[in-house]
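Here's the structure, in structure tokens; my notes come after.
Every protein chain but one is kept in place in this view of the complex.
First chain written, first letter: the chains are A and B, and each begins at residue 1.
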Amino acid sequence: MHVKININGKLYEKDVEPRLLLAHFIRDVAGLTGTHIGCETSICGACTVLSNGLAVKSCTMFAVQADGADLVTIEGMAKDGQLHPLQESFWEEHGLQCGYCTPGMIMCSHQLLSRNESPSEAEIREALDGNLCRCTGYQNIVKAVQSAAGKLKRTTKVAAGD
Amino acid sequence: MIAQNFEYTVATSLAEAVNLLQKHGGRAKILAGGHSLIPMMKLRLATPEALIDIGRIPELSYVRQDGDMVCIGALATHHVVETSGVVMRHCQALADGAGLIGDIQVRNKGTIGGSIAHADPAADYPASILAFDATIVTLGPKGERLIPASKFFVDMLTTALEANEIVREIQIPVQSGKTGSAYLKMAQKASGFAICGAAAVVELDGSGAMAKVAIGITGVGNRAFRATEAEKALKGQKPTTDLLKRACEKASSGVIALEDIHASADYRLDLARIFARRAVEAAIERA
Partner (left out) sequence: MPQRYVGLAMKRKEDPRLVSGTSTYVDDVVLPGMLHMVVVRSIHGHARIKRIDTSRAQKFPGVVAVVTGEEVAAHCGPVPCAASIPKMKNAQRQLLAVGKVRFVGEPIAAVVATDKYVARDAADLIAIDYEPLPAVVNPEKAMEPDSPRLYDEFSDNIAFNFGFESGNTEEAFKKADVIVKERFVNQRLAPLSMEPRGVVATYQMPDNELVVWASTQVPHLLRTQLAVMLNVPENRTRVIAPEVGGGFGAKIDVYAEDGLVGYLAKKTGRPVKWIEGRGENIAATIHGRDQIDDVELALKNDGTILGMRVKAIADLGAFYSLFTPMIPTLTGLLAPGCYKVPALKFALVGVLTNKMATDAYRGAGRPEATYMIERIMDVAAQKLKMDPAEIRRKNFPQPNEFPFQTSGGVVYDSANYEAALDRALELADYKGLRRKQAELRSQGKYMGIGLSSYVEICAMGPSAAMPGGGWETGSVRIERTGKVTILTGASPHGQGQETTFAQIAADEFGLEPDDIVTIHGDTARIPSGIGTFGSRATAVGGTAMYFAVQDLKEKMKKIAAHLLETTPDKIEFGVGKLVVKGDSGRSMSFIDVVDVAYNAVKLPPGLEPGLDATRFFEPSNFTFPFGTHVCVVEIDAETGEPKITKYVAVDDCGNIINPLLVEGQVHGGLVQGIAQALHEEVVYDENGQLLTGTLMDYAVPRAHDFPEFELDRTITPSPVNPLGVKGVGEAGTIGSTPAVVNAVVDALAPFGISHIDMPLRSEKIWKILKGRKAS
């Protein structure tokens, strides 16, 4: 089946088997290897991307289901060489060690902050239910999301002319 | 990690999906959010010959109030259900349950129709679906059917859906009077599925007595069930700590409970008692 998927503003199209996982389309067809695969059962969240603005686990979707969709992956987060506030905050707060879960963590946190601009610690911890990290003990990830929330709010205010 | 190959068709209407199901003679599966099906396919525990994707059918992910009925389209995602004002206003327990399913990503994709059609014995929705006396509207080769919730969940992974029949809508009667509802669960630590989940809907009369009590329990038996004995013991009574405790002792009477590495049958039965009471208490609080 012929699919066209827009990833980070660029159109990728290919004839694919219906069973091709979206995660494999992103990694193998588009060559965007920042999206990782960490489990087979939709638990670990390493493969999280935004599809039409919604955080989804790209290993639990077939590429054909995303035909025509707009995707954002970790590679699409930085703009003009400037890291996204979430990326910056993960760096500043030491919110990563081996880095394997990080892209998924950042994409899911992005979804959280798009729905709740100042989440509490408990809300952040609950929001990360679908993302496993084996290195950091989560504490600095929570701090990173809190810090990014602060930065994003300030940016919005500046943009709004406050 | 890699599913067996299959034929893939996008259905543009439910009627078309029903036709396609008929065409494949039971060897096809409906793909909605895919969050029950795709993990099974990746482990090759499910190997359908064809998938019929209903995920692109427009106008099936609605939540709306239609007179004295809350109508939820089969493709409403858990996130839509969780955050719907209509659901929160009229059937809070359902919103509670939706919000406790999986995680953000799963709730963004998984659908209420897909979940109930899959009938996992540890799924969250069935407890509320039963407690609200919901009606499941289906579409099949013979047309539309209305199935009462009490008849819908038949057994583990088995519903009253007939061959080639698809869930179209879930209807929940708008509760009258001073009503509250709540859903609480103990999650299995790995999967997040319910070891026990209990939904309660309570209507209080002018005197503060419970004019109506409905308790649905999931995760405990091979299918979700109503705690009818407990309901009977509560109905018409004024809620006191002692009464709630005594009545909910009967929440799992007569039930044959599941047993696995995560919880014994005895534990599940006791959790049903505990969570039934807690759900009733929370529902009263909200009434």
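Please note the rule applied: contacts are C-beta pairs under 8 Å (C-beta built on N, C-alpha and C of every residue); 3 or more make two chains touch, one makes a residue touch a chain.
Computed from a predicted structure; not experimentally measured.
Checked against the full complex, the one of B:A119, B:I136, B:L271 or B:A287 touching the unshown chain is B:L271. Contact with the omitted chain, checked across A:S51, A:Q65, A:T102 or A:S147, is made by A:T102.
With the whole complex as reference, residues 1-2, 4-5, 39, 43-44, 186, 188-191, 261-264, 267, 270-271, 274 of subunit B touch the missing chain.
On the side of subunit A, touch with the chain left out of the figure occurs at residues 17, 19-20, 27, 32-41, 43-44, 46, 73-75, 77-78, 83, 87-88, 90-92, 94, 96-103, 106, 121-122, 124-126, 128-129, 131-142.
One rule holds for everything that comes next: only the chains that are shown with their structure count from here on.
Distance from the subunit A centre to the subunit B centre is 29 Å, each centre being the mean of its Cα atoms. Of all residues in subunit B, only 1-8, 31, 34-35, 38-39, 41-43, 51, 53, 55, 79, 102-106, 108-109, 190-192 touch subunit A in the complex they form. Remark: subunit A residues 1, 17-19, 21, 37, 40-43, 45, 48, 54-57, 59-62, 64-65, 108, 111-112, 127-131 touch subunit B in the complex.
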